[in-house]
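For this view, one protein chain was removed and the others were kept in their places.
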Amino acid sequence: MSLKNFVAPFYVWKRAFEKPLTNTKPLETRPGAAAYRGFHVNDIEKCIGCGSCEEICQNMSIDLVPVDGIETKDGDSGLRPRIDYGRCCWCALCIDICPTGSLNMTNEYTWLEEGDGDVDDKFIFTPGVDKKNWNNLELGYKRPVDYEILEYSKIKMTIMETAERSDSFIEMVKGYSKEEAEREADRCVACGICVATCPANMDIPEYIKAIREDDLNEAVRLLYKTNPFSNSCGRICTHRCEDACVLEHRGESISIRWLKRYIMDNVSSEEIKSSLADEFTKNGKKIAIIGAGPGGLSAAYYLAKLGYSVTVFEAKEKAGGMLRYGIPEYRLPYDELDKDINYILSLGVKIEYNIRIGKDKDFDDLYKHFDSIFFSIGLSKPYSMRVEGETLPGVISGLKFLDDVTMGIDPKIGKSVAVVGGGNVAMDAARTSKRFGADVTVVYRRRLEDMPADLEEIVEAQEENVEFVVKAIPTKIVENKGKLYFSWNNAKMVEQKDGGRPKPVAIEGDITTRTFDTIISAIGQAGDFSFLPKEIEEKLKFKWGKVITDKSRQTADSKIFAGGDVVNATADAISAIEDGHKAAIGIDRALRKI
Amino acid sequence: MFDLDRKKYPKIDDGKANFELYSHKYLKLWHGPQHPGVTGNMALELTVSGDEIIDLKTHVGYLHRGFEKLMERRRFIQCFPIVCRICVPEPDTNEYLFSAAIEELAGIEIPEKAIWIRTLNLEMTRLASYLMWVGGQAGALGLGAVGQWAIAHRDYVLDLFEEMTGARVYHMYMVPGGVRGDFPQGFVHRLEAVLQKCEKLIKDAKIVMLNNSVLQDRLVGLGIITPEMIDKFGIVGPNARGSGAKRDVRKDNPYLKYNELDFEIVTETDGDGFARLKVRFREMSQSISLIRQIVSKMPKTGKFHVKTPNPLHWKIPVGETYLKAESTRGEYGFYVATDGSGFPRKVTVRGPSYTHAVSLLEYLGVGVNIADIAGLMGSLHTYPPEIER
Amino acid sequence: MKTILNSVKNIEQIFGVLAKKIQRPDLIFITVEKKQVLSVLSHLRDIEEYTHLVMITAIDYLEQGKFQILYLLHNYKNNTDLGVKTFISREDAHMYSAHHLWGQVATYQRELHEMFGIDFPGSPRVNENFALEGWEGIPPMRRDFDTLRYSQETYNFRKGRATNDPKKYMKKNLHKE
Partner (left out) sequence: MKEKKYDILPNSELKAEDRDLFCDARPVPVSKLNKYMEKLVNWARANSLWFLAFGTGCGAVEVRPLMTARFDAYRYGIAGRPTPRQSGIILIGGYASVKTLKRIIRSYEQMQNPKFVISLCSCSINGGMYFDSYNTINQIDKYIPVDVYITGCMPRPEAIIAGFNKLKDRIKAGNAEGANKYAENFDYYKANQKKIIKDWNMPDYNW
């Protein structure tokens, strides 16, 4: 043992003269680092209760609970996460996945409880709702920029090039390939917020799951459970589900509509038949349905499945209603619509074409011979523009125009066309005119953002070089040498005092006049109830031109049910389909008296 | 081949020594689980004659949580918070290995910057773990002061981790696809400051420990691992390097960015506790040098995470792989098998302590003085949670 | 220097290999028959220089009624890993003990015996507890053992916790029938 080895340990004493490492007493409160994963906070206004945090938590430490003052509404489940700190491991996966970005962490880390009584109600709290001293802390773990574990951008849909599509009636949207669909389906967090927003309550997360698992037969079964028009809906649905999608909050929603289309595109009619395997026994009761549109045929499908003999009366020569006559072929090819209709017909549903009730056949006749009647006649009476000269020969209604195009009748439009209105019918009319080679101008009373048409329709119309004239109130149409002189009064938007949506008010004297060959009026339409006999029309109740029904779509006459655009306020295909489904259940209940 | 002279020891049947405890020649002693000299929570069942240990049995399982079972019912992303709990003082090795195994099976390539950050993280955790170990080893041999210094300095490294990853102990920083965040501003300067503090500490601790005659007397010749034993018992890491084996996963099977870094395998030839102490001291200094190299070579900008499939329904095709990394105790390995579902089929963790603390310690402990058994455990550097998982 | 492929080829020629998977250039898994395992391991250790046993582990393939046992070996000369796999029946789960080949094998076998119920006749202390104490019932790592259910039945969970599925909750609140 050398002396050095003996002395060396005393080197420790050197430290006695150094500044101590110790934190001062009383212990200085050392806050956690700026990105410390401490206790949770939740912005409950931003949170929508989608439950992704609950889903990803490996400790089952998060519950979704109702919270006072938070209402369940479209796109918000009304639930909020409650965290059990007897389970949490502060891994912050819940924060990483939070699609709204409402859940975050603070750098607070001390929470003590005294251990008397039961521990069951301790260390459990709803962030953002319960008062905690860390609720207002700024620092703490937030999902770092550039770090996302979910995919927030859509898989791009292949759409025909503008130049190619603006004179073609071939379907412009190409649909997803298998790989694209699976990738898009993979983005879904399966929260189910969209289900309640869908009028038909389709099992959206489940069929997306079926796509992921490549089980399209199961997907078809899920689709037909609530919607026999999936093929058409997969193309033209107003997809309110996508607006409710959680991913919409920080990125782009899932293309639920295109995924539905992907399913239907990739199963043949035979596969649909075999995977649905609809079996039923006839129960001998007869139902009459007026109008072979989505509402009528959907009711027919579900009634047929319940064993009823269904006869559908259709005024036109083909079935499909507005899906066929209102929607141009480049959006919904007739073959695809026929695929839906043919499956319904294959269940034994009879359609009598070219029978207009009230004209070719009496309503009373049906009332006497059938056990129940469902009508879903749609809105067929165009609103008038109430301007001078609207009866001139070159002025036609949008519905008539689209009808003619569908039936192959030359709509006789000129080189320059004005379309009045901002709804989907107006867009369809404008873009269809474009495909006939016309220069199209859309004239609308309000601003672009006020247009009721789907955003993508407007965007696509713009891409196709449709001109938009907004804040223009039509005043008169004058004919001179085959030309129509269309005048409108430019307007300004005036905020309403009661908070209603801004109203266009004409600017005195600011009038523009342009010449057109054809003017298409598409400012809306109303139901035509002239087919109803007087006494029944008096019995049924109406409000704002719509029939009032109860939840099962039963009207004031217990034998008559109604649905579709003449009943619901949204007036789109998916609502009509849901009306048909509900009415079928309602009719079944009424007839079986349960 | 290298069995001890067992003449004075009792007969062994079926691997068990047969003691006549009532002969009063032997005494049974429990060293742990509740004993300050035991690292972590494990127990040694000692049979002593006088103060010499004549039989030793390791008891583990006090920290058994069944990780491998739990991972079978967790999604891939849900496993990464749980794997770091397998080794408390050095969690990042687990995180890295699990993430890398998943990336290999799923065919994901992570960005350059993420690779560098991971390398840095592994070296920092190596430093922290060694600091903790120095404290334990010194404490077990009666040098409390070094323990105070080392653990306090480890805390500075933990502060760095807290700033970088958001947590002190369980960082949960490396996820399949990269890492969870970039460096905060000015981090490199604070890192350098801590490194300088640690360098000073290592210098001081070396003087106090390596030149200490008491410590030398106790560690020299304690727990000698001969070169033949290395493969016989599957000894890895500093324990093997203390016996002259030039083996280091970082050099042998380079992972992350270790092939771009300049370092040599540290070896000593004595094979006893003191040699292992020297190996670990030199590796601490080496680790500091590696951290400096990494920081200087690291790209300043770039992505640190690549998007993985939706974690809620991420499925990985059938496959199996084994990945390893050099932890402070040696080769740490993850065997991951998948079966095409959204959950791992099997994850097996190969902790180096598995062999060091059970079969090796049971062998080396025989013949050791009771007072030195804590020092022997320390010099083998065992962490119980990675034995029983 | 011998390469891993040479070693695998030698094993193929001498003992026969049922399946082979090259995962990485330095990691190959081979499957051999149960009765060949010990010979293959000795051969690899003594002749092919796979001197380091990395680990032994098992997987329960409940669907096929089999256990897979994996012996992972490492060669320090060329730094490669070779996994030797074999399948044994799940009903009659026993495997030949390899405790004479490496010092740590007995510990692994003790663990496998406890966690999977695979017997290794002749292995020292194989019947002793490893990580568990007083365990009754099926070995916990077996696939048919449900750890969550066991935990719910045996240990206390906090009372008063209940969660709602957003989808069902919204349906209930928004679409009252």
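A, B and C are the chain letters, set down in written order, and residue numbers restart from 1 in every chain.
We take it that a residue touches a chain if its C-beta (ideal position, glycine included) is under 8 Å from a C-beta of that chain, and two chains touch if they have at least 3 such contacts.
Not measured: the values here are computed from a predicted model.
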| item | value |
| --- | --- |
| Neighbouring shown chains of the undisplayed chain, as defined at the top | A, B, C |
| Chain not shown: contacting residue from A:Lys73, A:Lys122, A:Arg183 or A:Lys273 | A:Lys122 |
| Candidate in contact with the missing chain, chosen from A:Cys88, A:Ala185 or A:Leu402 | A:Cys88 |
| Chain not shown: contacting residue from B:Phe76, B:Phe98, B:Tyr130 or B:Tyr170 | B:Tyr170 |
| Sole contact to the chain not displayed, among A:Ser2, A:Thr29, A:Asn136 or A:Thr281 | A:Thr29 |
| Where the unshown chain meets subunit B, residue by residue | 33-36, 40-41, 61-66, 69-70, 73, 81-82, 85, 88-89, 132, 135, 147-149, 151-152, 154-155, 158, 168-170, 385 |
| Contact footprint on subunit C, counting only the chain that is left out | 131-136, 140, 145, 147-148, 150-151, 154-158 |
| For subunit A, the residues touching the chain missing from this view | 20-23, 25, 27, 29-30, 32, 58-60, 84-90, 109-116, 119, 122-123 |
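Here is the rule we use: only the chains that are shown with their structure count from here on.
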| item | value |
| --- | --- |
| Chain pair showing more contacts of the two, A-C and B-C | B-C |
| Averaged-CA centre spacing for the pair subunit B and subunit A, given as whole angstrom | 55 |
| Centroid spacing, where centroids are CA-atom means, of subunit A and subunit C in whole angstrom | 50 |
| Intercentroid distance (Cα basis), subunit C paired with subunit B, Å | 22 |
| Subunit B, residues touching no fewer than two other chains | none |
| Sites on subunit C at which at least two other chains make contact | none |
| Contact footprint of subunit C on subunit B as seen in their complex | 14-16, 60-61, 64, 66, 68-70, 72-73, 104, 229, 231-234, 236, 247, 252-253, 319-322, 324, 331, 333, 335, 337, 345-346, 348, 350, 354-355, 358-360, 363, 388 |
| Residue ranges of subunit C touching subunit A (in the complex, touch as defined) | 158-171, 173-175, 177 |
| Complex interface listing, subunit A residues touching subunit B | 1-2, 4-6, 8-9, 11-12, 14-15, 21, 32-37, 52, 55-56, 58, 89-93, 96-97, 141, 144, 146-151, 186-190, 209, 212 |
